[in-house]
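Removed from the display is one protein chain of the complex; every other protein chain stays in position.
Which chain is which? They are A, B and C, in the order written, and residues in each are numbered from 1.
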């Protein structure tokens, strides 16, 4: 079990017209992610509306901010449990056997135009044995092709740009890996969280993007940019790609400061809390499909 | 009330490996679209699995076809009721007041990259009064920019291509209109159906694509390609764009014949059945949100 | 006649491997651009090779810089004479009557993919009377569509991006105007120079990009970004688009400082020197085709 203390502070300056915000930065409540304690402060105080997506447990917070400074402070204490599996046992699921709610993750989306990549994936991965190993081969291929470099992409960058330009940030690695999986009819989706364990040389703690791939009737977590430790990953949003799960969608003229984020894992043998580490097992933190997790 | 008789026949030749199909061609059952009678034949007989999307009422049929010929025959008798509104009364809904399930239709999708169109929409439509009239202005702008021409686009064509190439089919008109609406923070989505009332010179009766825009807490129907009569439109699939609602997604090597479709409206004053015509009112056939329809 | 004093200083820091440079920043010597005096200093002193393009009179300077600081200082005194014409008399030249050396400026190039714009230009400009007026209509259309904003584009930006994103710098305005002209079979090309007369609010004096369009057997100058005064424009490079006439093409790892440029027009009635101003006549500074200029 992993025990995490998380803190997020977001600061904005809203112009004289005010602005609407849709936030998605709170930790999801799922069968494998328990929120022991959670506090949210909005300054100045104002009405907010919240809803949770039934399928993904992503939590959205909306507010209409008046002109001036806006500050959201969030503190959460979490317990994470993981479902672990032997990679060699995980099979791809034939399309005919996919649960209906998984089908949308087969289709191309804004940043993951899998419809363009049919020939590429057949050439590169078509001959590999199906299963978790093939997905790992896709992840390794993405890592060989693309170099991580901060600020090397923008909000218009899609997987085809990353394929050509061979540079990107975590979100670009995720989009390319998702597009390749879908082109092979393997469902894949985009998960946002916090980059636990990232090399401080890459900058301060930030939001992070990972990939989930549906294998053997469960979503397994992959970190194609390789910058964080998946076992410490806290799920925030789950969607088809970055278009669905921006941590802040803003309607209005707003100056944003960089998010201030801290994440810390607690260790306590008696409590059964272990520090996250890179493990060799396949790791799932499936959200809310009612699966038993251990 | 509109009374429709619909018939669809799909023919495929599946190669020696067999093929998986996900179909979405059956009429949706909604509060405003009553299925009086419906028959589906699959030849040769084989197991199929069906599911209905809870949000959109789109109906999906899956099957694993053996090698050889595959034929699906579908016959349906429907009654359509429409919610009508005075266009001048329909307001845009502020983002803060949108129902949560509508938010995904604000975001960019595979064929509708609204994130690229912010400056364009502000220049072209930013100064117009908000409401149904502005959406009509968008539709008319699309119709002035784009020329309808069969076979002028393909499954990779997105709204940016249509904006540049200025040619397309119904799906391209729909994608461009959707992208423009979303860039103005107006929720818009893609609906598939049958092109009732289309000019026979454009070819045999075919599947059709329309747009729904969310105004005054309800989805209103628009036909940006202008090729069909909206009042006779039968809803099949509802999604973010064409990626979500292909009438047939095929996994395998298959030769497809052109769909054979017929649609006919019945007229009977005693029964209250009127033939579809182009009307000046705003027209809604909102699917399943429990709204009262008349 | 216009009398200009020009000064350009370029500073680079070359890494330990050294770097090759191809420069193109010296004023072209043409029948309408007389170099009264010119000095070039390269520090540290090193061998350089120069050549002049026979067709465009663009002057290229090559050198292999050692590691360390590189400074090029350039001073020039010039006299500009202009060929002036009444816009209403300038006709488009039928393709069959174009001089052979003009034909390459009809074809699409890296940043001006005119092959994509056939329908757009027919819809927007196909019905206009041919001639200088139609070219002015294209320039005005570009100015209405695109907003000038510093640093809004990069070296990958082509005319299709500018058409969609509706923002750019002088080079982007030029590329879009060129692409539109070529799509109408009107030869158009890219000219680099210095932005004489630009609003200081746009930043320090900089290199500038204009357009030349071939009408009535001569190239006429247009300034689609509208930021400079064409009569004070000094021709440096002439090409199909920015790919041909970068002021510095660098092979190696080099840190570049912003160019330091000053340009000044001298006024002297006795000498016949007048200050540049925005004029209503069509203006040509055709390079080296042996035309008489006045």
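Miscellaneous remarks
Everything that follows uses one rule, which is that contacts are C-beta pairs under 8 Å (C-beta built on N, C-alpha and C of every residue); 3 or more make two chains touch, one makes a residue touch a chain.
Predicted model, so just to flag it, every value in this text is computed and none were measured.
Taking the full assembly into account, the omitted chain touches A, C.
Between the chain not shown and the residues C:29, C:110, C:130 or C:147, the one that touches is C:110. Among C:11, C:34 or C:62, only C:62 touches the chain that is left out of the view. In the full complex, the hidden chain is touched by subunit A at residues 116-117, 119-120, 123, 145, 147, 160, 163-167. Although one chain is not displayed, subunit C still touches it through residues 20, 22, 49, 51, 53, 60, 62-64, 94-96, 100, 103-104, 106-110, 113, 115-116, 155-156, 185, 243-244, 249, 251.
The working rule: only the chains that are shown with their structure count from here on.
Where touching is counted per the definition, subunit A and subunit B have no chain in common. Seen from the C-alpha centroid of subunit A, the farthest chain centroid is that of C. Measuring from the averaged C-alpha position of subunit B to that of subunit C gives a distance of 49 Å. Along subunit A, no residue makes contact with two or more other chains.
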